[in-house]
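Only a single protein chain was left out; the remaining protein chains are all shown in position.
Chains: A and B, in written order; residue numbering restarts at 1 for each.
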Amino acid sequence: MWVYEKKLQYPVRVSKCDPRMARYLAEQYGGADGELAAALRYLNQRYTIPSKVIGLLTDIGTEEFAHLEMIATMIYKLTKDATPEQLEKAGLGPHYVSHDSALFYNNASGVPFTAAYIQAKGDPLADLYEDIAAEEKARATYQWLIDMTDDVDLQDSLKFLREREIVHALRFKEAVEIIKEDRDQKKVY
Amino acid sequence: MNSNSQIRRWYPFVGPHDPCEPMIVRTYVVPPNQYIPFQPMNLPQFSLEEALRLGTLWPALYSPYQSKCGGGSY
């Protein structure tokens, strides 16, 4: 069960009309290392991960949906009042003919989201190392996105999201240590 | 930008026939999570205001990033 909360995790402010950035931000919306992929990856892996780390996967997976909503907010604001001409100039002509200004789960190149982006091996180490790698890749993506805009307000929200990847990666590394050590495992005979 | 201790530099080989102006220095960031295998207890904390603004409750986990496009101060 999930319950929605009518607020963003972090304020999203966009000060520059720049539909070009909306196109690039799609990488973190429906891209391979984006927030949708992250949320679905963790919330799916949790069913077969040792009990000690189910809570962590649940909580980080849930936070990823809050990040997805932040990215959606950025894209929404950047395209809300853009004319077809402006969208076309930003390289979003193909997007417009298929979706108008609706959001869609595709990456920055317009490739639709696929479950092939995420993995569940059922082996706790394989899954957690995938998760750590995904966080580092998302951190790098946020860096390149921050490099692509001089909008200080947009940079601000993206820097928040970048830092979250670093904290998540640390928590997943701690989860690996917990798995390795098998701390206070219940012995059932 | 003041010197950011998380930035690493390397110097790619410059080929004699490279068509573009060579980038002499390349950089990448090594965030602090790379040096913390398991977070110790009782680390100092940011205030709640700072924590939200910077994206973490603990200064030890904070990694600044400066846009290559300019703008922004941290």
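The rule we apply is simple: a residue touches a chain if its C-beta (ideal position, glycine included) is under 8 Å from a C-beta of that chain, and two chains touch if they have at least 3 such contacts.
Assume contacts and distances are computed from a predicted model.
Entry comment: the absent subunit's protein name, as recorded by UniProt, is "Spore coat protein JB", drawn from "Spore coat protein JB", "Stage V sporulation protein AC", "Branched-chain amino acid ABC transporter permease" or "M48 family metallopeptidase". For the options A:21, A:37 or A:60, the residue in contact with the chain missing from this view is A:60.
Counting the whole complex, the residues of subunit A in touch with the unshown chain are 3-12, 53, 55-56, 59-60, 63, 69, 72-73, 76-77, 167-168, 171, 174-175, 178. In the full complex, subunit B touches the omitted chain through residues 38-39, 41-42, 48-49, 51-52, 56-58.
Definition applied: only the chains that are shown with their structure count from here on.
Taking each chain's centre as the average of its CA atoms, subunit A and subunit B sit 20 Å apart.
Contacts from subunit B toward subunit A in the complex involve residues 29, 31-33, 36-39, 52-56, 61-63, 65, 67-72, 74.
Contact residues on subunit A toward subunit B in their complex (touch as defined above): 10, 139, 142-143, 146-152, 155-156, 159-164, 166-167, 169-170, 173-174, 177.
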